[in-house]
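Every protein chain but one is kept in place in this view of the complex.
When the chains are written out, they are named A, B and C in that same order, and each has its own residue count from 1.
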Amino acid sequence: MVLTREVKPPLILINFKAYQEATGKRALSLAKTAEKVSKDTGVCFGVAPQYVDIYLLAQSVEIPVFAQHVDPITYGAFTGYVLPEAVKEVGAIGTLINHSERRLLLSDVDAAIRRAKEVGLLTIVCTNNPNVSVAAATLNPWSVAIEPPELIGQGRAVSKVKPEVVSESVERIKRVNRDVIVLCGAGIMNGDDVHAALKLKAEGVLLASGVVKAKDPEAKMRDLASGVLKASS
Amino acid sequence: MVLTREVKPPLILINFKAYQEATGKRALSLAKTAEKVSKDTGVCFGVAPQYVDIYLLAQSVEIPVFAQHVDPITYGAFTGYVLPEAVKEVGAIGTLINHSERRLLLSDVDAAIRRAKEVGLLTIVCTNNPNVSVAAATLNPWSVAIEPPELIGQGRAVSKVKPEVVSESVERIKRVNRDVIVLCGAGIMNGDDVHAALKLKAEGVLLASGVVKAKDPEAKMRDLASGVLKASS
Amino acid sequence: MVLTREVKPPLILINFKAYQEATGKRALSLAKTAEKVSKDTGVCFGVAPQYVDIYLLAQSVEIPVFAQHVDPITYGAFTGYVLPEAVKEVGAIGTLINHSERRLLLSDVDAAIRRAKEVGLLTIVCTNNPNVSVAAATLNPWSVAIEPPELIGQGRAVSKVKPEVVSESVERIKRVNRDVIVLCGAGIMNGDDVHAALKLKAEGVLLASGVVKAKDPEAKMRDLASGVLKASS
Partner (left out) sequence: MVLTREVKPPLILINFKAYQEATGKRALSLAKTAEKVSKDTGVCFGVAPQYVDIYLLAQSVEIPVFAQHVDPITYGAFTGYVLPEAVKEVGAIGTLINHSERRLLLSDVDAAIRRAKEVGLLTIVCTNNPNVSVAAATLNPWSVAIEPPELIGQGRAVSKVKPEVVSESVERIKRVNRDVIVLCGAGIMNGDDVHAALKLKAEGVLLASGVVKAKDPEAKMRDLASGVLKASS
C-alpha cells in the first residue's frame, strides 16, 4: 500500500490524550507502529498526539496526524491558545473539536469548525448523545464522533453495549447532513468492536486507552484492523 | 559569550502569542534573531512560542524557550490539555502561568506551579496588580511578572507610566518571598523602558508586540539589550 | 385584558442584565411598569431580572418572569450554581439559556434545555448566527432568540440592519423544528424595530438597554407595544 496523510475511511483514530505511554519519544514510537500496521493491512490509522508532539510525528510518519483541539481564534494576542494556522503549519491534517475532556461553548464549536476549515484542517466534532450529534452535524464539520461519556475508558464498546446510540446517530446525522462522516468511540477494545461499529454504519472509530495502554500495541492495532477488513470483505 | 539555555537574569522574554509574525517558520526566524543578539550582546533573551512550535525552536536555538501555559495535570486522560512533562521533553526550560490572556483558577495557579517544578520547569506567574503579585509570590514560583492589563499592547511602558506599580510589587513580593524573580511587562517598547524597569529593581521584562510587530525585530532587540547593558554599567 | 403569567406570543422580553436601573427596588418598579403597559395594550411583556430579584418580582407582578440562566444540574452539591427547580419554585416560568454574555458548552445547552423542561420552565436559547440557531433548534427548546453579538447594545436594530439574518434564521429553524418560537434581538429600540421583526416572521423580541436605560421606560414600552399592534392589525 502507498501510505498517505490523506484519510481514507474507515478510519481508526488513536487519541494519545496525555498518557505517559504516548508522550514524546513514546508518542513517536506508537505513531511509527500505527504507520507500519497501516502499511501492512491497508487500513487507515490516524493519531492525535499532544500539541507539542505534532511537529515531530508529522515529520516522521506518513499517516494522518490530528490535533486534540484547536481554539476558534485567528492570528493575534492569544497567549496559550491553539491557533489553527499553527497546527496546520506543523503538519496536522485535522483536529478533534469538543472532545469530552475538552468541551467547547456552542458558539465556539461553530467558530472552531469554520476556522479549521478555513485553514484546511479536517474537523471531528465529538458529541455525547444523538441529539447533540445532530446539532453538531448542522454546523457542517467533516465528521461527528459520537462517544457516550459514561462508556469512555470503561472497556465496554459503545458499538456492542449501546448499538442503538450509534445507529440512531448515523441515521439522524445523515438526515440533516449526508456529507458528515460518522465515527463512534467509547470502550472500543478490539476488532470485534470495530466490526460491530462498521456494521452499524459508522465509518470509523475513535479510541485511546484500548491501544495506548495495551501490553502489545502493535498486536492490538492489527486486531483492530482485522475488524475493518472483516467488515469490508 | 557562550550561549546557554539557562536563564541568567536580567531576562528579556519575548512572548510570541499567536501572532502571524511569530508562528511556524517565522517563529524559528525570530528565535534565531534573538539567539544572535543574545550572543552578540551577552544579554539573556528568552522566547515563548506557541505549543506546536516549541519542539523545533528548542532544537534549533541555544536560548531559553518557554511554554505560554501548562495545565496542572499529570499523565492521564486529558485530551487537549498541556502536560508539563510533555513540554519539558520537547525542550522548554520553563513556562508562563496565568498570563492575562490565559488566566487560571487560584487553586490551579498553585497546582500548576507545583507540577511545573516537579518536572523541572521554571515558572513565571503573570499578575495584574501588586496585591495579586504578593498572593502569587506566596505560592513559591520561580518568578512573578507584573503586567497591568490596561497597559498591555498599548505602547506605553509600565516602567515609565506606572513605576510605582513595579516598585511596590518588587518591594512587597520580596518581603514575603525573597527568592522570587520579579519581572514586569506591558507596553515595553525600547531600551529606555528596559532600563527604567531594571532601575525599579525588576530583574527583567516580558514583552510581545514591541518585538514581534517591529519593522526590524533585530534592531529592536539590540535596543532592548542596550537598556540592560546601560543598567549594569 | 386578563393578565397572566403565561406567554402569549408575540413576546416582548426585557432582559434586566445587571443594570443599576433594573436591580432590586428598581427591578420591581420596572416590572410593574411592564405589567401596566401589558394590561393597557394587551401585548405580552416578560422580564428577566437577576436571580436574587426573581422571588419578589414573581410575587408582585402578573406577567411572565424569566431567569437569565440556569445550570444543567440536579439537586446536589453545586455551590453557587443555578438549579432549575429552585428557579421554578420562586415563580419564574422560563429561562434564557446561552445568552451572549453567558455562553454554555454545547453539551450543557442540550442538558440545560432538558433539565429546564423537566421542571416545567420555558427555554429561550440565545444564538449568534443562523447556523448556531439551527443547531440550537435541533435540541428542542421552546424558543431560539437570534442576536448577532456585534449589534447588541449598539442601537441599530437587527430587524432593520440585518433583516436577512432574521428571515434566514426563521426559515431554517422552522425547517428543522417547526415548533420552535423564533425571537430576535440586538439593537431593538422602538416600535418600528419590533414591527420590522414581526414582519420577518419573528414571534417576538429580546431587548435590554433600549428599555432599561430609557429616560421614560413606560413610554418606551408603549412604543414597543405599538409595533406589535401595528403588525397584527
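Here, a contact is a pair of C-beta atoms (placed from the backbone, for glycine too) under 8 Å apart; a residue touches a chain by one contact, two chains touch by 3 or more.
Treat the numbers as computed from the prediction; the structure is a model and nothing was measured.
Interchain touches from the omitted chain, evaluated on the whole complex, reach B, C.
The missing chain, though absent from the display, is touched by one residue of B:T23, B:T95, B:N128 or B:S159; that residue is B:N128. Among C:L56, C:I93 or C:V211, the one in contact with the hidden chain is C:L56. For the chain missing from the display, the contacting residue among C:L96, C:L121 or C:V165 is C:L96, taking the whole complex into account. In the full complex, chain C touches the omitted chain through residues 15, 17-20, 23-25, 48, 50-56, 67-69, 73, 75-83, 85-87, 89-90, 96, 99-102, 152-153, 208-209.
Chain B meets the missing chain through residues 98, 103-110, 127-129, 131-132, 134-136, 138-140, 176.
Following the convention adopted for this analysis, only the chains that are shown with their structure count from here on.
If touching chains are joined by edges, the resulting network of the protein chains shown is an open path. Put simply, the chain closest to the centre of the protein, by Cα centroids, is A. Centroid analysis (C-alpha atoms only) places B farthest from chain C. One inter-chain figure worth recording: chain A and chain B are separated by 35 Å, centre to centre, where each centre is the mean of the chain's CA atoms. Within chain C, no positions touching two or more other chains are listed.
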